Structure formats: structure tokens, C-alpha cells
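Below you'll find the structure I mean.
A single protein chain has been omitted; all remaining protein chains appear in their positions.
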Amino acid sequence: MGNVHDHAHDHGHDHGHGAEEEEGAPGTTLADRTYIPAVMRGIKLTLARFLQPKATVQYPEESVYDRGSDDRAIGTQNPRLRGEHILVKDEQGREKCVACLLCMAACPALCIYIEPEAAPADWGPDRERRPKVFELDMLRCIYCGYCEEACPCDAIRLTPKLYQPTTSRLERVYDKQRLLENNQDAQVPQRPRK
Amino acid sequence: MSDWVVQAIATAVKAGLVIGIAMNIVPLLIYLERKISAYMQGRIGPNRVNLVLGDVRYLLPPSMRDAVPASLSRFKLIPGSLQPLADAVKLAFKEEIVPASADKVLYYLGPLVAFVPVATALAFIPFGTGTWDLFGTGHVIDLRIASADVGVLGLFAISSLGVYGIAAGGWGSGSKFPLMGAVRASAQMISYEVPMGLALLAAIATVGSVDTQAFVYEQATTWGGMGWLVFKQPLAALIFLVAMFAENNRLPFDLPEAEPELVGGYHTEYSGLKFALFFLGEYMAMILMCSLFVTIFLGGWSLPFVVDPSGTSGLNALASGLVFLAKIMLVLNFQVWIRWTLPRFRYDQLMHLGWKVMVPLALANLVVTAIVLHLAA
Amino acid sequence: MSPELTAAPLAAAPLARAPFGDAAVSLEPGLHEQEMVINFGPQHPAMHGTLRLVMTLDGEKCRHIDPQMGYLHTGFEKLGEHRTWNQFIVVTDRMNYMSAMANNVGFALAVEELLGIEVPPRAQAIRVIMCELSRIGDHILGVGLQGMDLGAFTAMLWAFIEREKVYDVFELASGGRLTTSYTRVGGLAFDLPEDCPARIRAFIERLEPVLQEMEGMLSRNRIFLERTQGVGTFSRQQAIDWGLSGPVARASGLDRDLRRDRPYSGYEQYDFEVPVRTEGDVYARYLVRLAEVRQSLRIVEQALDRLPSGPVNAIGAKATLPDKDEVYSRMESLIQHFMLEMPGHGIKAPKGAIYHATETPNGELGWYIVSDGTGVPYRVRVRPPSLYQFQSIKPMAEGRLVADVVAIMSSLGVIAGELDR
Partner (left out) sequence: MTADAAAGPGGEPGFTPDFTFSIDGVTVPAKKGDTILKAGLRAGKFIPHYCWHPGLSIAGNCRICLVHATKTMPPGKPVIACATEVVEGMEVESDGPRTKELREGVMEFLLINHPLDCPVCDQAGECDLQQYSFDHGRETSRFEEEKTQRPRKDLGPLIRFVGNRCIVCTRCVRFCEEVAGTGELSVVNRGDASWIDTFPGVELDNPMSGCVADICPVGALLDKDSMHSTRVWLLRGTKSVCAGCATGCNVNVETFDEKVKRITPRENQAVNRWWMCDAGRLTWREATAPARVGAARIAGQEVPFARALERALELVRDASGGVVGLTTGFASNEELFTFQGLVGRGAIAAAFAPDGATFTSRDGFAIAADKNPNREGARRILGEGALGAAGQDAAIAALEEGKVGLAIVHDAAPGGAPWSPRLLAALGKAKARIVLALHETPANADALRGAAVVLPAAHATEKDGTFVNAMGRVQRVRPAVPPPAGARSDLDVLEELARAAALQPRVLSAAGVFRRLAQALPAQFGGLDYNALGELGRPAPGAGEALLGRGRPLPIVDGVRSGYEAGPVSRAPGRADDEQVRPSVHHESLVGYGTRRGDL
């Protein structure tokens, strides 16, 4: 593999012209002409790979986040991963969303539909509005996170949970209830802004 | 019982055995190929299709069952080992699509012609000793199906028919990519039969016979059992090996299929069981060619200290068969290994290599062999 | 279009069910002609994405090539007229999906130049890191795909493993792997996580052995050399004439790199070289890509070494969203947040037009943006490097063998999503 190394390390001064000419054009030696060195080198490399750890992640059983950090850049659950949405509840169990419709406006995929309504009287004076309808079409959603970014109330967040397959399209349209219950137990930190 | 009856029965048994084993090597080979390529590429390969034989804890007395963790208790075969079966089932249930512009007769004939001659040619391969005394009854069984004296030539003649299947399939598909694949296959076959034959000639000259058993016997009895032609005729062996890759349409010579260029080559338009038959034929051809290579250059079923070339015991015969199988598998794996390592030749380069490099080399080798043999004689 | 091209498919004979032997009637026209018109794509293993080459073949030889586009037309440019400046960034992800980050940065830079916003140094450095990582990802996979199109499947999968690691870094920073949407006009969506620089370092340290492996598989492999050297040769003048840019142009001796010649995002601070070769063939493109990966590694290392601290969004320009804590507690910030998010308000670019180009992995990605002073662009026109590279396949590959067309095609690095826009 010596000549391979030589070639690999000439990049610093290799300004394109004639690094190969100095050491003889690659593949022109008599040995190279027989193809045998290339075959042997290839076999050596593939054999080395044969014995190395494998990159495959057995997805449903394990995820990239289970891998040790030596192997992948991600070794732990990535809090920034943009997965399915949740609607956050406040301390009293009410949805935090006040139906300001900023997420609907910010969404580049136009997948959010909200109808506002006045909050029930017993919610007190601090809560005037709430969403009557909050629908998120997960099939249209591109998981860009703009809704979370736009939310001035920390009401909608993207969780690192990736979506599960469903058998009908309708199931992928999440209503308010589903968004409120979706992955609610998981502690989803708020994505940092700056 | 007269000898011919015994021989007739034995031939039938041998035929069943050879075809059965060859057909069973194919799924094994497919599995190995997938696994080896996966491991080389940093993947795991097929590991989902298993035969789960139930919970082995139920073999234990009830009081001991809890001691074994559930995860350990489920007995599985080698992970993914049933993948070829799953593939076969899948292919069997796939829709058979026949292109509207296909020439139906050729289209249906193609896969058959690709498969049958290859399976037939296996008849000439000696898969064990030729001197097994059947359970001491005095009936000497030759462990090959057809004990023809012209085995090598016959084998060579019949196996070459396989390309007609590819040509017929490619032409009969009535489509452009398969046509190109078929033309490439025919040209490639012609180009590489020549050096292959010439290399074989050198081997035949060295051995002095065209009988396949004679080839093995010669190798097993000279140079202390290691008189394999790969040592006596290294250049011929190399040429034969390279030509073998080309004959089998394996990388770096897989031009008739060449996915990035011809989509699927001659089998682009095939689906379902017809495709499976092509697939099977291709792998059978690999087995055939590897058997031939083993027989001619790697000493066939012989191995010093393991197989006695003229032994008559049943154990010896069995050992010879296993040695033969092991050698085939080694060569097959080599073929797989090369396939996943190298890039593909271009059409003109392939021709260049065949006609301008390998044919002269093989000729020269033949001449040198002749001279050496003449001088030795 | 040549007469053969038009004549052959049109003279369609009825697909009569012919008796055996009379194949002349049953087979479609073209099989019996001296020249055969063959469709490479839009569904073809070697046409990455949905590209189409209509080729007239004389045996294995390719007489004419008619490159056709439009099979992945997504209307990105038109979408630009209906999305706000920041909303369009998610669209840029999907243009060249091999290097989403570079597209993000390119568009953000163009808008910032239109608005006259100066991005803080930390954001610039992070953008450089991300651009170079996406270049690494693109080139290493491009090299691998070049191998795959020549039959070396294994090298491609090795490349994919490394590309996934690049995506790991992207995911760590932005939360998205392929569609990163990481930049914003005036900065970035968020700062790098604390452990990200260390992880990037770990990744680039482990990349060198892999590069050597790839080279071992391909660079001195005689089969690979025979397939690539002298194939698809383009002279420097031809590269200029055909509007080529990026690694393809540099392989033809066109010493041009916007990072060096027209620095943006602080590229002038970094010490790197622009690999140029003169051969202009497929092999030269391969070597240029590999050399560029190493240069990118150098840039990333330097950028990590001197990663400045500070904010990642322009302060005071009224174009970036305020910090969330401020939004929850301060009226001015809340108003700014609302104004930037509400349709019809937000970033109002001044009237005018701008062309801003960046050196993306594929070449010069230019953005011509016309603003009419409203919250959305009046026109977004993209100069995709792929377009010019795709059309240059005609002079490159005509007269060569089919297998060469495939080799040339994969050496151009054409991305259909970027090409068709």
C-alpha cells in the first residue's frame, strides 16, 4: 500500500500538474498492466473492511443514538432532531397555544390549520384565546422546525421522535388532542435559539 | 445383480445427487455472496429471515426455565440463512411480465436454454474418486455421472450452449437494452472461449488425456500428490481463471448485465420465475466453471494425506467428495470476492484483453508446453 | 436534432404478433436499423435522479446525445415568489440534496447582500465549516458513485458510510440530516451545540484513512484508469465556452474558485489551495474531487481552531428573530418576532436586483434575486452548476462508447433536483 500512501500525501504541493509524472503515471508499470497489483490491493482492502465493525444500524431494535460516540458523530439522543410535533401544556393542563397563528404563517409547507376561539370563561383573564381546531398534516409537513421557531408562547415543539408508519393518510393528520398527547411524557427540551 | 444394472442405478443416484447438491449450493452461494459483499462494504447483509424453532426453554424442566434469559432462548439458524428461500418465494409469486414486442418463443426459451446445458454439463465433472468399490460388492463406481472418455471436450461443448439462452432471451425480449446485452454476451463468450480452450489444450497436453478422471488422477499421483496443474501450468491456470470470470459474466467482465449501462442487460425484461431461472442458470454456470477449474487445475477431489487416489473404501470416496466440495466453495468465494472488489471493463477493453493479450499468451503457453513436453519425452 | 433521432421513433410499425422466425415484424423499430435510438433515463440506474439522454447508437458507439431535462421540475424558482426570504431556505435544501448546507448558505448570503447585513464572525465560521463538510460529503459520495457507475460497488458504499457521518454532524447542529435548513437570513437558526466542534474534529481525523482506502480501490487500479483516463476530455477553452464551473472546470485547467477569487463568509482568512488539473478527463475530475476533500478538511480544521465566540445572528439589522427568552419577556422583542413572522411584514428587502454566487461542491451556484420591496422576492433565479455540466455531456461523450457515457455522466456530478429547479 506504500505507493497509495505516497499518492495520498502529495496533496499539499500537488497543484494539479504532474505529480503523477514525477513518480511515473499510475498504472503504467508492467506489474500494473497485468492488473494483478490492483486486484491484490483491492482484495487486501476489502479483506480489511471485512474484519472491521459494521456501520449498519439495526433500526427498529437500535438507533444511531445507541451507537458509541466513537463510531458516529451522534452517540446520544439528539435533542435537536426534528421529529414529530407536540403541543405543550401549561401547569394547569391547558394547552399553551393561544392560536396566534404564527406557526400557520411561518410554515413553508402550509400544513398547519388553526381556527381560534375565545377561551372558556373559567380559564381566567390571562387566557383569552385558544385553538378550536388545530390540525397538522404530517404528510405535508417537511419537519423544518419553522413552527417551533415562530411560536411566541413555546406551545409547539418538535420532538426527536420520528414518526411511525400508519395505514391510512387520515391518521397522519394530527388534531389538537393527538398533538397534546403525542409523546407528552418525553421530556422535550426547548430548542435553543441563539 | 449384473454390473450394468448396478451402474444404471448408480448413475441415476449420482445424477440426482449432483443436481441436488448443485441446486443446493446455489442458495448457499447467494447467501454467501450477499453476506460477503455486505461485510466488505461495512454492512451486515441479510439477517432477518430465520427459521425460529420455538423457545428452547420448553426443553428444560419448568423449574429451570426462568434461569435462561428469554433473549438467549430462541434458537435461530444462521441469521438471514433463509433469505434465498424468501427470494425464491418472492420470485415465484411475482407477476410474469411479457413485453408486448417480445418474440414469445425465444423469450420463453431463453431462460431454459441458459439453465439446462449448464446442468447437463455437470455430468462430466468427477466429484469423487473413480475407484469406489460399492460396499465391497466388486462393483466399481466412478463418481461422476457420465464416464465419458472425452469428458473435457464434451463438457466444454455442452456448457458453451448456455450463451444461446442469453442470446435468445436478449433478442426475444424485443427491447434494446437486452439486445445489447445479448450481443455483448455472445461476443464475450466467443472471445473468451478461445483463450480458455487454448489454456485447456496446454493442460490436456500436460496430462495427455481428455478424460476428466484422468486429469485428477494425474494430478493426485504426481509431485507427491501436489502435481496440480496450477503448479505445472500456472499461466494456463491464470488464463483459464480470467476466462472463467468472463464466461460467467462476473465482474470485472459482467458486461452483458452491466447495470449502470444496460439496466439489467439480457434479463432486463424478465420477471418472476423466468428471471429466477436465468439467475439459477448463472449461478449453476458459476458452479460448473469452478468445478471445471478445480478438476483441471486444482487437483479435483484429490488432497494429499486425505484422499487416496486409488483407494476403494467408501470413506475414501466420501472424503474425496467433500474435498471436491470444499475446493469448489473456495473458488466460488474467490469469484465473489473479486466481483465486489473491481470495477468493470469497457467493451473494447474486454475484446482487447481477450484477443490481443490472452489468446497470444495462451498460444505461447501452448507452444512452450509442447516444446517442454517434446523435450521431456 | 438529427434526422435519425426524429425519424426512428416516429416510424413505429404496428406491433404485429408475428409467427416464429419472422422477428422482423414483431420487434420494435430501431432494432433493425443501422443506428438505434436508445433512451437513457429518465428511469435508468446511471442517471442519478431523473435525467434523460436520448442516444443514437451505432453498435456500442454513441453517435448523438440529446440531453433532456425537466423530469424533476419542482418549480423551486416559482416557489421563491411565494415564500418569504426565510421560508425559501427550506426550499434550497431540496435543490442540490447532496449539499443542502451549501445551498442554505448561498441563498442566505445573497439575501444578506441585498439587505446589506453583516453576519457575525462566529456565524461566518460555522457557515464555512458546514459548507466544507457538505463539500466533503458531496465529493466523497461523488467519487464513490463514480466507482459504482464503473462497477466498483463497494467503494460507493464506503463513501455512503462517510457521508452518513457528515450528516450526523449536520443533524447534531441543525436537527436535520438531508434537509438541514440551518441558515437564516442574518445568521443561523441556532448556534452549534457545545460538543459539536469536538465531534467534527473526531470525524475529520478518521476520514483520512478512508480516503486512502478509496484511493487504494480506485486511484491506481488499472481497470479504473483505463476506464477514466482520456475519457470525456474537455479543454480549458471548452470548459469556458460551455460555462462549466467547480471541480469539472478545474479538472480542465480552469483555475477558478469563488472561495479564493471572490471570498465570502471570511474564506479569505483560511489557508487552502485550489486543486487544478489539466487533463480534463474523467480521471482528472476524480482526482480534483479527492484533492478538494483534503483541502476542505484543512479549511474545517482551521475554522475549528479559530472559531470565534459571540452571537450567530446579526444584531441590530431587524432581520433576525430575537432570542426566545426575550420574546417571552420583552415587548420590543415580541414585536420584532411578530413582525418577522407575520406574512406581509417581516424582512422587507429594498427594491433592486442582485446576483450572488458561491462555490458549492458542484460549482458556481448563483442566485439572481429581484426584490420589489415587499416581503417576498419578486423573482428568484438560480444558476445551477448542474445545468451547464449536464448539457456539456453532448460534446464530451458523442462518438464514445456507451460505457464511457456512463463514466462521463457520473464524473459531472449532475444533480437533477438542482438542474431542473
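As written, the chain order gives the labels A, B and C, with residue 1 at the start of each chain.
Convention: contacts are C-beta pairs under 8 Å (C-beta built on N, C-alpha and C of every residue); 3 or more make two chains touch, one makes a residue touch a chain.
Bear in mind the structure is a predicted one, so any value in this text is a computation, not a measurement.
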Query raised in the report: Where does the absent chain make contact, in terms of the chains shown?
Result: A, C
Query raised in the report: For the full complex, which residue in A:I86, A:C100 or A:L158 touches the chain that was left out?
Result: A:C100
Query raised in the report: Of the listed residues C:L334, C:I354 or C:V370, which contacts the missing chain in the full complex?
Result: C:L334
Query raised in the report: Which listed residue (A:A109, A:L139 or A:C153) would be found touching the missing chain in the intact complex?
Result: A:C153
Query - For chain A, the residues touching the chain missing from this view - result: 98-102, 105, 116-118, 125, 128-129, 152-153
Query raised in the report: What chain C residues would touch the chain not displayed?
Result: 315-316, 318, 322, 326, 328-336, 338-339, 342-345
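Here is the rule we go by: only the chains that are shown with their structure count from here on.
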Query raised in the report: With chains as vertices joined when they touch, what's the shape: line, ring, star, complete or other?
Result: complete
Query raised in the report: Can you give the whole-Å distance between the Cα centres of chain A and chain B?
Result: 46
Query raised in the report: So, what's the distance in Å between the C-alpha centres of chain C and chain A?
Result: 20
**Report entry** Touching two or more other chains - residue numbers and ranges from chain B
**Finding:** 40-43, 340-342
Report summary line: In chain C, the residues touching two or more other chains are 154, 158, 161, 217, 221, 223-224, 226
Query - Residues on chain C engaged by chain A in the complex (per definition of touch) - result: 83, 86-88, 90-91, 154, 158, 161, 164-165, 168-169, 171-176, 179, 181, 189-191, 193, 199-200, 202-203, 208, 211-213, 215-217, 219-226, 250, 253, 273, 275-278, 288, 291, 294-295, 311-313, 321, 323-324, 327-328, 334, 337-338, 341-343
Requested in this report: Sort out for me which residues of chain C touch chain B in the complex.
Outcome: 15, 18, 20, 23, 26-28, 30-31, 36, 38, 44-46, 60, 147-154, 157-158, 161, 217-218, 221, 223-224, 226-227, 401-404, 406, 410
Requested in this report: Show which residues of chain B lie in contact with chain A when the two form their complex.
Outcome: 36, 38-44, 337-338, 340-342
